[in-house]
Every structure is written in C-alpha cells, then in structure tokens.
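Just one protein chain is left out here, and the rest sit where they should.
Coming up: chain A.
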Amino acid sequence: MNPNVSTPAGAPAVFDPMTLPSDDNVNAYTFCVELKGSQWFLQKGKMIAYYGRMEFNGIGHGRLDRLVRTSFHSPLHASDWVVAEGQGKMLLADRAFDVNSYDLDEGNLTIRSGNLLAFQPTLALKQSIVPGFLTLIGTGKFVAASNGPVVFMEPPIRVDPQALVGWADCPSPCHHYDHGYLTGVIGGVRALTGIGGTSGEEHQFEFVGAGTVLLQSTEALLPEQASGEVPRQAGVPGAGSAPGGAGQQSGAPRLPGQLGDLQRRFGL
C-alpha cells in the first residue's frame, strides 16, 4: 500500500511516526490522519492509535463552540462525535471494514450515518432529509467505512436499501416498488396466500439524474448510528406522525417478508 516502506516479501510493514502516510490509507482497513495543529471531527471509538500530542474533546466542550457552530449541524447527533486536535498522526479503523477517504471540492455528498468515520471541519455536516443519512457540504476530506470496497455507479440505477452507502451530486432518491409478480391470477393467489413467499426485492431506492451513487458490496449493514431525530414538525419527513399529519400508519411492526403490507400498498 505504502510505496515508502520497503519490506522483505511477506513480512508485515512496520511503521513509525515518520513512515506513516499523511492523510492516506495505511492498508485497506486503516486510515492515517495527520494533525498539524488542525482539527478533525471523528466518530467516537473509531480512533485505534495515535502518535504525538492530541486532545479529544466532546462536542459539548466550550472551546469548540465556534467550530461546532460552523460545521456541525446535527445537534442531536453531537454525543456520537468528538473533535481531535493537536500534533501527530492518528489511525482510524472500524471493525475491519474497508476504509477510504474522499475529497469534496465545493460539492455535496450524502452518506449513511453509520458509515462516516471522520471529516475535516472545512466540511459542514448536516442531516439529510432521508432519515439515517448525513450530508457533507463544502471542500475537504472525509473518511468512510464500507463492508467490502465501495463501487461507484452512475444513475439511472435502482439500489437495494441495504447496499446503499451514499450518493453525490444527484437528487435524493425515491422509492421504487417492483410488484410485477403480484399481478395476474398466479400473483393474486401468491399475494393472498403467501405461497411462494416474496422475492425480497420489492423495494429499491431509485436514482435518476446526474451524479454518482456509492454502493457497498454487501447487504450486511454497519449498525445504524443514532443520527438524531428530526424535529417533530409538519412537513418534515421521518418525524413520525406529525401533529395533524397523516395517521394511516398503524403502530404494529411489520415482519420482513410479510405480504400484508404489500397487499395494502398495491391495493390488492
């Protein structure tokens, strides 16, 4: 991975503060951030080691108020994030998931909240309208984890919700329902009796327009990080049943693979 380090074949590379890369991957699973008096936001528990003098302060720390005001716009998410500052190099990793850094140049990128490890304060973090996702806006670098390497695709594309890591520059996705096999005589019997089960692929996120969609190569998810609830307010998606809002959602949880909900959805 690192061309500066020459090792005998097969031997693991030994790093010291000088040979560790600066703001680059050490290997596929570890990322090294160099701090020169600068600051980085990172999610709690993702730092595995560091060299040098560094301070990790929670978002509530009084001295950081100004920084938080300019680049952290997810107040209810604050308890999951810390700010690292000082001199030295720190290593970030997340349960042997693949780690990569991405550069944004006056751009925007939306990412699943559990996949984001760290970002530079030159970027502004905001909550996406899509629940469970965070949007980064501005210029700078951020580090994200994914289960398996990230694959970049261009719209139009339909993505399984679990395989979606994020998207850049394209409009927010919409829901797409495949229910072709539930129509017709056989489909009707299937929908009414549940014989044959469901394909598990009735629901996708559909992306259209120009941009890039980031996929992870598996459906195993990183655990969802509480990205903070959005204010309970009419017109805000994901806010639950807003006062005076639509009340047709029943409170009963739906088991995966259960057809009842689909039937209702397709008016069968």
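The working rule: contacts are C-beta pairs under 8 Å (C-beta built on N, C-alpha and C of every residue); 3 or more make two chains touch, one makes a residue touch a chain; residues count from 1.
In this section, contacts and distances are computed from a predicted model.
One chain of the complex is hidden; its UniProt record names it "AIM24 family protein", one of "AIM24 family protein", "Heme exporter protein C", "Carbohydrate ABC transporter permease" or "Helix-turn-helix transcriptional regulator". Touch with the chain that is not drawn comes from one residue among A:Gln43, A:Ser71, A:Asn115 or A:Asn147, which is A:Asn147. Among A:Leu67, A:Ala124, A:Ile137 or A:Ile157, only A:Ile157 touches the chain left out of the display. Touching the omitted chain from chain A are residues 147-149, 151, 153, 156-160, 163, 178, 180-181, 190, 195-201, 204, 213, 215, 217-220.
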